[in-house]
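All protein chains of the complex are present and in place, except for one that has been dropped.
We call the chains A and B, going by the order they appear; numbering starts again at 1 in every chain.
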Amino acid sequence: MSGDVASLPPVVRVANRTTGRRRSATLWIGVVLVGIILVTALVSFVWLPYSPEDISGGRLAPPSAAHWAGTDKLGRDLLTQLIIGARIALEVGAGSVVLGGVIGLLLGLASAFAQRWLDDGLSAVLDVLIAFPTLLVAMLVVAASGASLGSAILAIGLAMSAVVARLTRILAKRVLSLDYITAARVSGTRWPGLVVQHVLPNIWPTVVVNLALQFGLAVLAEASLSYLGLGSPPPNASWGSILQQAQGTVLVAPIGAIAPGVLLVVLVIGVNLVADGLRDVGDPTRRRRS
Amino acid sequence: MKKKLGLATGVALVAALALAACSGTSTSPTKPVSATINIGSVYEPQNLDNTAGGGQGVTEALNGNVYEGLFRLTDSGKVQNLLASSYTKSSDGLTYTFTLRSGVTFHSGDKLTSKDVKYSIDKVTAADSQSARKSSLTVIKSIDTPDDATVVVHLSSRSISLPYNLSYVWIIDHSAKNLKTSEDGTGPYELGTWKHGSSLSLDRSSKYWGTPAKNAGVVFHYYSDATALNNALLTNAVDVVTSEQSPDALTQFTGNASYKVTDGKSTTKLLLAFNDKVAPFDKVEVRKAITSAIDNKKLLASIWGKYGTLIGSMVPPTDPWYENLTKVNPYDVTLAKKELAEAGYAKGFTFTLDTPNYDPHPAAAQIIKSDLAKVGITVKINIITPDTWYSKVYQAHDFEATMQEHVNDRDVVFYGNPDFYWGYDNPKVTAWVKEAEEAQTTAGQTALLKKVNTQIADDAASDWLYLYPQIVVASSKLSGYPVNGLNSQFYAYDIVKK
């Protein structure tokens, strides 16, 4: 299911066997798609067509010169809400990637360097955690702390950290098993030195690509959460909430139920394409088989 | 290789099944059996016991359909004898003698006796009862059962609303068990199956003492959101929707000859409730100023379009003591500013509005916020879950202002309780509420409760934003369904489908 961090494509395995020209095309299409959303989100800080609380537009008005996307069921400008939704989507993605990335990286490295019994225990726990969809974890966290953007980011970030931790652990172990690392260890390099000099530079490209994919999955997870009514309500709503609010009137005013979905797809595809592109840029000499 | 072949065959088999599923779906949705009425609702009972927190759904599905009281509250708000064939009241008003209707049996086959009535009333007033009517029945001192057909109720003080309050007491077989998941009532329907999370079916009882139900049975279908509910009606999966939750989808039905939309009378009021005990809401002028600063008409139109009613106080038009009090605190920004200045808040103030997280509260809160900004008052909207509302606002009284729907009729009497969550404490009102209950005549009761209603409006005890509409949408083939949502009951026995 698209909302699950656990079902991410296996970065280690999915090779992008395309020609150089098509590779850069992929990256550029991705950058343009993400750029559109990013610019929209940045614009929302300095300008909005209407105040998100302005209900003067009339209920469910069709698109017009004054309201390009029409209004919602309370008469609020839909375009304004969609623009704010872009900001929220990026906030959720960035927030949970930072949270999940930091925790996951630390946990993964700790596990890679730990004693065998601790490592085994940690990876068993991660195995089980990863099997639980982000959405389920998020539902529980939101039930505990109330529906807000913060609790959604917290929940999605936490669920993501398990995935990142497991990836980091595998990659770090692979690096640590290399001959020259063993040599460095024997010659007395301590683990902080190993991490900074050898492990991080080696695993960094793969982790970044993975985090980019996680970004898209986080956005989808938050949208699902909002759709279930566990997100923050309009007017400062995520695309999932807007869609949920508008689905009852899909036959009367279809834009509210269609536009948020299109924007979600644009953002997530964009991020995925950027991830694919980065993978090739970050690892030009990638092995033919993993 | 053998294993893989096995696997392949398995896959092919399931594929065939899936194909069958797809081909089976090209026919039209199943038509419901004509004799059974399918009712759509968003209020699934939490359990089947109205003294154990069954919620508003259990009233909707079972009240009058499966369970009956000594009296019945009709769809138009009148109290009629039901299982009581007659009653007498002593001259001091402290003793009521009820004669039970003869020939009534429970669905289990047991005969209705006075013992069952005593058991049922005791169940509502018991220590562990969650009934919303418990407090109004505490005036009952003792119950005697001189013979099988007679119940004598002794009161500690006069209670003119006793028959009305008893209409909420379901008469249950005293030997019944597991009332949360099964039933033993006297009504025209017996419980079929309750599929938690989905539906509840009622079958016409062959043992019913009165006029049998006009349909063979009803199925209540439950949906967690209004969209799915309306879709069910649009696709004929249900015949009638007990109450529409928003006007947005109604355009799909109003212009369509296959459906009938009824705008009935509701008892559900949306309140902006102040905590009258904390500053600045302890000042009458501040409450009046806020009430005048909010454009209730615009608020109602934003949320309900052309539906709904403004009432200006707590009493809805279906209560006998209703008066139109919308003029007491009119929408008037200048007046509001003046009142604020008198109270010493000329420059306004800031307060937190605890807002339940479900519709229409967050939207209404936004509108209130923008209206109050015009008189210099800053509103901080704090979105909370119903659970938090209960513990923070209702139990701990830890709030400045909040919003809540109050669904019951005749609930103006809550203002006579100084310990209620909104903390309104006017000794005059408390006394009037008590006197009204002890009144000799209905006229006396009505006069006193009118005074209560006017006084709380004068004091702006809360801001009664609007009265909800009660909109029933049904297939035009359907007739005989109730159109007023009094206390969310929904008598199903007269419904017929052409």
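FYI, a residue touches a chain if its C-beta (ideal position, glycine included) is under 8 Å from a C-beta of that chain, and two chains touch if they have at least 3 such contacts.
Keep this in mind: contacts and distances are computed from a predicted model.
Think of the chain that is not pictured: of "NADH-quinone oxidoreductase subunit M", "Carbon monoxide dehydrogenase", "Peptide ABC transporter" or "Ni/Fe hydrogenase subunit beta", UniProt labels it "Peptide ABC transporter". Note on the undisplayed chain: of the listed residues B:K111, B:K141, B:K195 or B:K380, the one touching it is B:K195. Only one of A:L60, A:L194, A:L211 or A:L243 touches the absent chain when the whole complex is considered: A:L243. Considering the whole complex, the residue from A:V163, A:I255 or A:L278 that touches the absent chain is A:V163.
Touching the chain that is not shown, out of B:S135, B:S156 or B:S476: B:S135 (per the contact rule at the top). The chain not displayed touches chain A at residues 1-4, 6-7, 9-15, 17, 123-124, 127-128, 130-133, 135-136, 139-140, 143-145, 163, 166-167, 170, 216, 220, 223-224, 227-228, 240, 243-244, 247, 250-251, 254, 257-258, 260-261, 264-265, 268-269, 272-273, 288-290.
Chain B residues in contact with the hidden partner, per the touch definition given at the top, are 3-4, 11, 14-15, 17-18, 20-22, 24-30, 46-47, 49, 52-53, 55-56, 127-130, 132, 134-135, 178, 180-181, 193, 195-199, 201, 219, 221, 223-225, 228, 231-232, 234-235, 237, 385-388, 390-391, 394-395, 404, 406-408, 411, 414.
In this text, only the chains that are shown with their structure count from here on.
Between the Cα centres of chain A and chain B there is a gap of 43 Å.
In the complex of the two chains, the chain A residues touching chain B come out as 53-55, 59-60, 73-75, 146-148, 229, 232-235, 247-249, 251-252. The residues of chain B lying in touch with chain A in their complex are 225-227, 230, 246, 248-249, 251-252, 302-303, 305, 357-358, 362-363, 366-367, 369-370, 383-385, 388.
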